[in-house]
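The complex appears here minus one protein chain, its other protein chains still in place.
Letters A, B and C mark the chains as written, and numbering starts fresh at 1 in each.
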Amino acid sequence: MRLYTSCDLAFEIPTPTPFVLMLRPRSGMQQWITREEYRLVPSVPVFEFTDNYGNLCQRLVAPPGIFTVYTSAEVMTADDVDQAPGAPFVAVQDLPDAELSYLLPSRYCESDRFGQMATEITADQLVGYDQVAAIVAWLRANILFAPGSSNVPVSAVEVNIKQSGVCRDFAHLGIALCRSLTIPARMVVGYLYELEPMDLHAWFEAYVGGRWYTFDATQAELKGGYVVLGYGRDAADVAVYNQFGPAVNATAQTVCVQRLTEE
Amino acid sequence: MRLYTSCDLAFEIPTPTPFVLMLRPRSGMQQWITREEYRLVPSVPVFEFTDNYGNLCQRLVAPPGIFTVYTSAEVMTADDVDQAPGAPFVAVQDLPDAELSYLLPSRYCESDRFGQMATEITADQLVGYDQVAAIVAWLRANILFAPGSSNVPVSAVEVNIKQSGVCRDFAHLGIALCRSLTIPARMVVGYLYELEPMDLHAWFEAYVGGRWYTFDATQAELKGGYVVLGYGRDAADVAVYNQFGPAVNATAQTVCVQRLTEE
Amino acid sequence: MRLYTSCDLAFEIPTPTPFVLMLRPRSGMQQWITREEYRLVPSVPVFEFTDNYGNLCQRLVAPPGIFTVYTSAEVMTADDVDQAPGAPFVAVQDLPDAELSYLLPSRYCESDRFGQMATEITADQLVGYDQVAAIVAWLRANILFAPGSSNVPVSAVEVNIKQSGVCRDFAHLGIALCRSLTIPARMVVGYLYELEPMDLHAWFEAYVGGRWYTFDATQAELKGGYVVLGYGRDAADVAVYNQFGPAVNATAQTVCVQRLTEE
Partner (left out) sequence: MRLYTSCDLAFEIPTPTPFVLMLRPRSGMQQWITREEYRLVPSVPVFEFTDNYGNLCQRLVAPPGIFTVYTSAEVMTADDVDQAPGAPFVAVQDLPDAELSYLLPSRYCESDRFGQMATEITADQLVGYDQVAAIVAWLRANILFAPGSSNVPVSAVEVNIKQSGVCRDFAHLGIALCRSLTIPARMVVGYLYELEPMDLHAWFEAYVGGRWYTFDATQAELKGGYVVLGYGRDAADVAVYNQFGPAVNATAQTVCVQRLTEE
């Protein structure tokens, strides 16, 4: 399907503040960007680099006053999300080098603490895709989805105690459980068409059957309409904006995803 | 200044043909992309990757029939090009690792054959920026600029024999001469505002005084208005399109650069 | 000084077990490897790759039975560790791209939780090197160094509660405090001449004054004799061995560091 996405951020900046933004979607297998806009008001010098995970990141120093970031894109993305029940577990020795780092514990995914729990949740499952599907089912059954309930990222251990969370929390716990079974898993941030309530979104991918598959425990059914902004080990790697120095939160954040007619 | 750039390509494809395109400008120190469009007709799956030189490249297979690529961008770019007469030569041992490969000879820049000639052209110059400036002056005085005279890239040795060439040829010979003096030099392709006649353009950069500087022997004066599409060792690395299999040339190529009013 | 280092590991492997090892020191500014040995008994196929942090990692599958890894090296390393009281803080916008990831929280360094504490510890210090030195002094005064007391990595938050730890714990807490002040900090594992008791060692580096400096809160005085095996965000990135599947701990680990006469 063809989607229009936009994310506008506004900040009230007291003193020159360095930012790293991750708001430029990349074209890849699963999405193709046909039009894109990225404007800063006021205009400031920006330097863009590619991080360790292949994301395009924008560095800049926001000047004092109101600082606004307008981004939008037109994106071709899949109508359906690939699913592959039965897709096998990939032994560590057969994983591509680049995916090995997605086996390690990370800031918000303490996979070293979830071995027992993941084994119980996935008992009787075929190793691979079906284990991840069982984890997603467990998350849906046991963690309360409470969008908007949290601003500060908390870790999988904390989510598991609270038994409720936002999309990011679902992803963190799902990732931690996968990795504890030696299944590479990574965080994805971006947009989802018809997300309720509309906002930026987070989900995760797991590497089984020789490729990455999309999983999203916040949705009853996996449907198409995902647009990726960034990949990483967890929320620490894929903040849509990282701001350094005295905390400056966005005074406004407007997210929009609309379906466009096919060209 | 604020520029609108576009490049449209049309091909008549006889049989499914793999392409690698390099038509997405990156935001960096010297340019900031505020709007971009990249459309393929008919639409086909595309995969984008970053090459060894940091360029965004698009891989696709063009289907039989008319295949058209439309790209455009709105870009903030410098009003003036930095110049630094007197900027010193950087000793090899002080170069960043990443720039070392720009010292080596490459397909169209046989720098291993130009040591004597480069030494003569730059005699009496301070080592560094002034050597490169002397090379540019020599190119302007000795090579006839004949835009449109060549379709197939030829090498610096061949250009030096012909004593005439297109912008790409000027860049190749300039690069070969710089590298033979142990000055890193690289090819740039992109757009130039008010280029006559309007077309895609090629120029080169040399690393002196601790950074890359722009040089363009096809222009009487260095003015602002450059927009970069890609960097590489020479034209082999920075083809705007590389097509594999039976040769398929563009049946149409339309390039446009216009100045926009400041926002 | 010229050092001989060795690390021998023995495992009792019940079932074929994938490993990723990080036991090959790299030559760099601070150390030069003149001789190296890396033997596996029994011999098995190994594949070596470079991870995101530039470390050489060895992938293999250990066969059932006794599996032994013998590594040794002869290394030229600095007699003294560079120190730079007064070296200034580097503003985020001036950091090299590659160092930005060392500002983010990671598995064992929850820097997002230490802002207040780091500010108090470093009150009245010049920003930069002196802040890090104050953090090291605080660690020495407040955390009990208890080598051998822990096998499983714990995080900076946990170390701060326990108020005691091994070298790895000191590094984690030091790193978390630095990052919370927007000073890039990274974990280092390797060898230290005359370490008591002799073992593999962990310390940290902080990026101030335009380069990385060594810090080690486990030592009363910074002396030379460090040999680096790997860099990373924290212990999750720089495990000397990562083993996947059912837990298999080393049945023996012998570490040796000796001074050699200069050649």
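The rule we apply is simple: a contact is a pair of C-beta atoms (placed from the backbone, for glycine too) under 8 Å apart; a residue touches a chain by one contact, two chains touch by 3 or more.
Here the structure is a predicted model, which means the values were calculated and not measured.
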Of the chains that are displayed, which are in contact with the missing one across the whole complex?
B, C
Which is it among B:52, B:83, B:142 or B:254 that touches the chain not included here?
B:52
Residue of B:15, B:83 or B:101 touching the missing chain in the full complex:
B:101
Absent-chain interface residues of chain B come out as 18, 20, 49, 51-52, 59-61, 91-93, 97, 100-101, 103-107, 109-110, 112, 152-153, 182, 236-237, 242, 244-245
For chain C, residues touching the missing partner are 26-29, 32-39, 43, 45-48, 50, 54, 58, 76, 263
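In this section, only the chains that are shown with their structure count from here on.
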Chain B to chain C: how many Å between their CA centres?
43
Listing for chain A: what residues touch at least two other chains?
none
